[in-house]
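Here is the structure we will look at.
Here's a slice of the assembly, chains where they normally sit.
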Amino acid sequence: MADVHDSPTRESLHAELDQLFDILWPLPRSITGEGTRETLEHFASRMALKLGHVPSGSKAFDWFVPPVWRLRAARLTGPDGAVIADAATHNLAVVNYAEPVDAHLDLADLQPHLHSLPHLPDAIPYVTSYYQRRWGFCLPHAVRERLQPGTYHARIDSDFEGDGGVPFGHVLVPGERDTEIVLTSYVCHPQMANNELSGPLALLALYRLISAWPRRRYSYRFVLHPETIGAICFLSRFGEVLRTRAVAGAVLTCIGGPAPRLSYKVSRPGCSILDALVARRPDRFDQRPYDPSHGSDERQYGSPGFKLPIGQFCRTHYAAYAGYHNSLDTKEFMDIAQVVDSAMILDDTLRELELSGIYENLAPFGEPQLGRRGLYPSLNAGGLRGGDDFWTWQRQHERLMWILNGCDGQTRMSDIAQRAGFDVRDLDTTIAKLEEAGLLRLSDGPQGPAPWRP
Amino acid sequence: MADVHDSPTRESLHAELDQLFDILWPLPRSITGEGTRETLEHFASRMALKLGHVPSGSKAFDWFVPPVWRLRAARLTGPDGAVIADAATHNLAVVNYAEPVDAHLDLADLQPHLHSLPHLPDAIPYVTSYYQRRWGFCLPHAVRERLQPGTYHARIDSDFEGDGGVPFGHVLVPGERDTEIVLTSYVCHPQMANNELSGPLALLALYRLISAWPRRRYSYRFVLHPETIGAICFLSRFGEVLRTRAVAGAVLTCIGGPAPRLSYKVSRPGCSILDALVARRPDRFDQRPYDPSHGSDERQYGSPGFKLPIGQFCRTHYAAYAGYHNSLDTKEFMDIAQVVDSAMILDDTLRELELSGIYENLAPFGEPQLGRRGLYPSLNAGGLRGGDDFWTWQRQHERLMWILNGCDGQTRMSDIAQRAGFDVRDLDTTIAKLEEAGLLRLSDGPQGPAPWRP
């Protein structure tokens, strides 16, 4: 059991995330390389992440892990010597994973190597070419339109000789049971805010909040890696662990920005405790169906070889803002306060999740003898009913009886509550009382009909 | 196979129950002790019950079995020597399981030991204190209100030294298969009628009726014991037998009284043949959902360690009459005729249940050769249709074909009938004909989707 810390406040979280954002913003992230390693180390020092990587050139399931890309400089200079694009000014200025070049070319020959967005003339687009060697520069369309004929100097000082591979980091915050809730985000997009830093920052905030809980019934695993290939590499090392222990979870992506509400993309199995909990809270969450053709790493976690019950939380959806995948995705757009707010909502949701799972009645043959545990009155004067006290006691007693009868190791507390007409959040003290009496325990293993294979 | 007796009539049942009621009424029942033992012996001599008990001081699942309570006398005398309450006059006058006392006290000191019902000033309440030592008297509130200051003499001559424990009795009326239907009620409430004697008496009537059937496909187990602790003690000895063989059943409680209709509380699994049959007969039964926080021993039989498919039949519900758990629960209120009527309805219901279960086609590969068994015409002149005889034959033949095709050892006859558009009661002669031809047999074991573990 991890130490119990003082529960962080909205203000303390805001301060920490704000400071960390500014450190992480300029780091040149990709799916391999220094920028990503440094980013992970910043989180590791705050969350006790264990770091690892899958080496370049090795195989991860169906994939060949790409080489490590090192970028030292990338600059495009005009006929008049003016700097047109420079990675030192903005990371997005160079195509991610660009091969080295040192060439003088005509504008016409240069054009196929330039990327810009006609519909967003002031934005620098985010362009990658991980698996085919290319070079190129990204620049505002307004700048590109003004380029004059003449000889340009394109120089990218990069190589693919770095040590390492595709990195990842994760930490398990242990609870009373080994059964895990998985929370994950990605680090690989350079200099973008909502669609990059919002997720890891919210993850850190949740780590702070959950670590401070007085008790955790489940264990909580926090995971960071590059998107897609990073998830595949992580699963190649820890997929079996997740398959054995994970009963719910979510990817955090685009978790900041101006949207007023969070939305949840249902996990592939579609029936985890988190899926069920979100479905009962339309007041709090919009829902999106599982879709393997769009989204983040729930696509990898939910692939048919794993079918992990991992959904996806997002706030301002990647399809819903112009700054997606370009330089308009800034700290101001993301808004640290919104990221903290998302984390607070998820913290509250996970507290409810702690009550919602499958418990076992540890004295399941007949009703247990409640009287000798002080849970039933010793004088039974059935005819003597009435009075406010009686009805209060009666209601408490009904909760207790429903929990004991319903907790057969197969049925979720949330479903027992629903059948009995209670809100699961009102069962917290009764659950705690029965746990304390040794009559109830959160079940190890599957927490519902999800395809969890022990 | 038990002997076949002449089927008892409504009149003969009424006479037997009426006489037995008067014998049982004054016996001082509790969860242990002489009154309950004698009550069980009266039933044993009529139903061939095998009697047993779980000894005081031993463990039954989570419970410590309480000591045997013996009561020799209990009398409260007033300052003027007048008898205020006397167990010899009414069993309810003393708190059930009262410890011994022989004390002279002021009215003020006596008051905490008195129990009465302000809203029912003429009724003596039923009060128990099985698991904590107490003494006390119960009396009409009207009497209590008139008590004058002065010194009272409270004398209870009781001890907890008796031999024995919590008793039970049961008998299996065998049928063609070992698969069991369980019918049970309780004996532990002294001098109450609807909420005590109505159940055992109805059980006896059903025993008489079912024993007289010309054949029984299922075996029928009749069980009597004190409520709650009695069920737990019985289950500690025979729970595995029930878990292996019981496919349906019901507790009978408050089965008399003025209510015009029977109601059925669905079993915990909710899908036994009896649950299904009752659900198809809204003309005959009201239904109540399973609720572990109120009711009778279906709570114990349905506890998560057993989940037995045992519901509960009742007529005038314990929550629906003022006399519940007090001295207004009399023979007149209960009404022997209503108890007999309940038994007759249940007899008819169980006859339908005999047809409703899962049968096996014993020649399941293709249609059997019906012609050589006289079940199909030898001349096939398909074009020569029409005429009343043809359509009657056709309808018979359709029944036969549906039964043969549907009876795969997994599907209930009631569901086959429903799919084919028949009433299961109209299939009785066809079923019997196929059984006689050796082509059909009631399946051993589970009779539907209930969680029956062989």
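The first chain written gets the first letter, and so on, giving A and B; residue counts start at 1 in each chain.
Just so it is clear, a residue touches a chain if its C-beta (ideal position, glycine included) is under 8 Å from a C-beta of that chain, and two chains touch if they have at least 3 such contacts.
Model, not experiment: these values are computed from the prediction.
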| item | value |
| --- | --- |
| Given 2 visible subunits, total identical subunits the whole complex contains | 3 |
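In this section, only the chains that are shown with their structure count from here on.
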| item | value |
| --- | --- |
| Rounded Å distance between subunit A and subunit B, as computed from the means of their C-alpha atoms | 55 |
| Of all residues in subunit B, those that touch subunit A in their complex | 60-64, 115, 117, 119-120, 123, 125-132, 134, 228, 231-232, 235-236, 239, 268, 292-294, 299-300, 302-307, 324-326 |
| Subunit A residues within the subunit B interface of the complex | 361, 363-369, 371-372, 378-384, 386, 397-398, 400-402, 404-409, 420 |
